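The structure's right below; bear with me while I get my questions together.
With one protein chain removed, the remaining protein chains of the complex are shown where they sit.
The first chain written gets the first letter, and so on, giving A, B and C; residue counts start at 1 in each chain.
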Amino acid sequence: MSHYQIEANNITFIYPDGHQALKDISFTLSQRESIGIIGANGAGKSTLLLLLLGILFPNEGTISVGGLPVTKKTLPHIREKIGLAFQNPDDQLFMTTVYDDVAFGPRNYKLNEDEVEKRVVQALEIVGILHLKTRAPYKLSGGEKRAAAIASVLSMHPDILILDEPTNALDPKSRRRLINLLSTFNHPKIIATHDLDMLFNLCERTIILKDGQIMADGLTTDLLADETLMTLCNLEVPLSIQNCSTCTYKHML
Amino acid sequence: MSHYQIEANNITFIYPDGHQALKDISFTLSQRESIGIIGANGAGKSTLLLLLLGILFPNEGTISVGGLPVTKKTLPHIREKIGLAFQNPDDQLFMTTVYDDVAFGPRNYKLNEDEVEKRVVQALEIVGILHLKTRAPYKLSGGEKRAAAIASVLSMHPDILILDEPTNALDPKSRRRLINLLSTFNHPKIIATHDLDMLFNLCERTIILKDGQIMADGLTTDLLADETLMTLCNLEVPLSIQNCSTCTYKHML
Amino acid sequence: MVNIAEALDNIRLLDALGEEKSTVHALHPLAKLFVTLVFLIIVISFSKHEISALLPMVLFPTIIITLADLPVLPLMKRVLIVLPLVIGIGIFNPLLDHRPMVSLGAITLSYGWISFISIMIKCLLTVITSLILIATTGMTNIALALRKLKVPKIFVLQLLLTYRYITVLMEEVILTTTAYALRSSGIKGIHFKHWGSLLGQLLIRTIDRAQRVYTSMCCRGFDGNYNTGTMPTLVAKDYIFMLFWTLFFIITRSFNLPMLLGTILTGVYP
Partner (left out) sequence: MHMADALITPIVGGTMWISTAGIATYSIKKLRLNLDEKKVPLMGVMGAFVFAAQMINFTIPGTGSSGHIGGGLLLAIILGPYAGFLTMASILTIQALFFADGGLLSLGCNIINLGFYTCFITYPYIYKRILNKGYTRLRLFTAAMIASIIGLQLGSFSVVIETLLSGKTELPFSSFLLLMQPIHLAIGIIEGLVVASVVDFIWNTKSEIIENTAINKPIGVIGFKKILIILIIITALTGGILSRFASSNPDGLEWSMFKVSGQEELEANGPLYETLSTLQTKTAFLPDYAFKNTEVDKSTSFAGLVGGFLTLLLVLSMGFILKRFKKRKKVNC
């Protein structure tokens, strides 16, 4: 058994309409690592995340999670390990109250109701929306929806957390709270995002995708400061490490 | 007749379910001004924009645009003057090709087909997606959709441009291009956003909303650097003017 | 109905094909609609025990597929999906009608089998031809043709909006059902308890979206009238296209061409 949490070997994915979304992607995620995935619109970030959970299957190459290859048969095990929060929280919340939504996963794993309640309350407390538990999800504001979607993933106690653009549409304070919250998790994480400043705070390692291929895979501090690379990939050196206009000293957080 | 483009006097708005979204809002927008509207999730930004176009009507107070009061009767005139790009481009792109979508407005104003074509081509060129004109909107990437939505507003040659979170979901390069593009427009603009760094580049003046009320209305440089005010409103001093960690000098762009 | 992701791919494929350029794509949508309808009417008007006389009709889809460079396999796949429905009803013919109709050496085919085969061929021809129409014309142009046929504006606008939002909503449905599956440990389908909230949430979101779409239309001067721009006019090649194929279909319908051919070759006199 491999000691990697996730291992992707030479995966290629072509959408049924012939559009090649991913080409020859290989990477590994070890036990305690957090990886950021960045790239231009349409670079293939979301597609890659969907492949990791077996929502799509690669045309070539293999993926394994916690030592298990991702196949139709192993899906239930794998999905128990990984928690995925979609880009759009609306897609994720389908029950009538926030409580039921967060309780949905644990209940399906046939936990008894006491244990379910414990998990739900804990998850809601972590994201700071315990007071919303009886509200209907579609009546929440954007940021609250985002928090509820993440709680519904946390309550399943996943071994790995996968998030697709988690800070999108949040106001600055909510965004900051989410970032703080994520930085306290001890799970390995994969985060696809355009929010490079967040990445800088959360992930030591970053993979840059361009047109479905890995352009770079390395330390976040190195990659994000590489202006040529970033420009090439339709990205920008994040403000937090851009040169200070006054002292022109490259300051890292 | 007033020399202001937009004048809002003491407007209050209550949603049909009793939720009070705006309280006693007053402001004016003069001929060549650009205003940013910021505030936490649910502060009332989008509601305010909808009121300006007569999509909703205030429970109290009056709004006038270009000297005309906003009433059911004057709506056609007012909507010809103002171009609004919604927060979600999917709400805005409903035709089968980008061309038809951008042509939708001009055709409704009964321009002849030559003139329509001229306007469409011009608008698509401005946002840099002329090559996409025969594509179906739903096949575009997030950034391209955003550009198309903005083009569909520009083709109407509005006197005033109103944008709801225009940089949301764009990759950093596309975001930068959009900002550059917006800074070259000579129309007065109102932009609601969480992207405070963009605001800093585009709008001299900012209005901060909190729980449906105006908390502050003044120079962007002043407001955004006021840490107490920003924190109070669930916001953050933007990175581009945060203290440089090295020289601790407050640098303005 | 098929799997939703497949359905979405199918729509996208036909949509993409409809935007390509070819001699067939360049024809007036009305001409294509007309010829397709004549073709369909003629095909289904053949008697239920007819096989050979039907075969020349294959020429139409063959030529169009070739001229328009359409991929054959995906179109055939669609036929295979629709076929079971027709087989379900058609299969009773051979079971119920054993009267011998033709015998070739040792094999005797009953009226039932002949009509079954005939239904299958008709199914193949009608399905392929309907798909070819959309694949060479595209939804917008079909809508234009409908407007030209004086179909009320409201209906055409509604049709286009439905079409436009199908892809958007299907994507949301895929994601929502996936999110459901991800947290429901291998249960297939949606459990009874969750029908209401799952579809209901989707519905509310849909309606909210409809409201926003409507406002965005109004903001761009929509007044209930739908302007799709100018309509190209029918030109000579469109008339030739219509005339040629209509004539060909009528001739095929009037004379059993393969039988004539076969009789000539084998020298049989009736």
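The definition used in the following text is that a residue touches a chain if its C-beta (ideal position, glycine included) is under 8 Å from a C-beta of that chain, and two chains touch if they have at least 3 such contacts.
None of these values were measured; they are calculated from a predicted model.
Engineer: Of the residues C:V35, C:L144, C:A179 or C:L202, which one touches the chain left out of the display?
Structural biologist: Of these options, the touching residue for the absent chain is C:L202.
Engineer: In terms of residues, what is the contact footprint of the unshown chain on chain C?
Structural biologist: These residues touch the chain not displayed: 1-4, 7, 10-11, 14, 36-37, 40-53, 55-56, 58-59, 62-63, 65-67, 69, 78-79, 81-82, 85-86, 89-90, 92-93, 96-97, 101-104, 112, 115, 119-120, 122-123, 126-128, 130-131, 133-134, 139, 142, 152, 154-155, 157-166, 168-170, 172-173, 177, 187-192, 195-204, 206-207, 209-211, 213-214, 217-218, 224, 250, 253-270.
We adopt the following convention: only the chains that are shown with their structure count from here on.
Engineer: When the centre of a chain is set as the mean of its C-alpha atoms, what distance in Å lies between chain A and chain C?
Structural biologist: Computed value for the inter-centroid distance: 41 Å.
Engineer: Please compute the C-alpha centroid of chain B, do the same for chain C, then give the distance between them in whole Å.
Structural biologist: Roughly 43 Å, centre to centre.
Engineer: Can you check how far apart chain A and chain B are, centre to centre, with Cα atoms defining each centre and the answer in Å?
Structural biologist: Centre-to-centre distance between chain A and chain B: 30 Å.
Engineer: If a residue has to touch 2 or more other chains to count, which residues of chain C qualify?
Structural biologist: Residues 12.
Engineer: Would you pick out the residues of chain A that each touch at least 2 other chains?
Structural biologist: Nothing qualifies.
Engineer: Can you check the complex and tell me which residues of chain A touch chain C?
Structural biologist: Residues 15-17, 53, 55, 75-76, 79-80, 84, 86, 88, 90-96, 100, 104-105, 108-109, 137-138, 152, 156 of chain A touch chain C in their complex.
Engineer: Within their complex, state which residues of chain B touch chain A.
Structural biologist: It is residues 39-42, 141-144, 165, 168-176, 194, 196-197, 230-231, 234-236, 239-240, 244-247, 249, 251, 253 of chain B that touch chain A.
Engineer: What does chain C use to touch chain A in their complex?
Structural biologist: 5-6, 9, 12-13, 16, 172, 175-176, 178-180, 182-187, 194, 197-198, 201-202, 204-205
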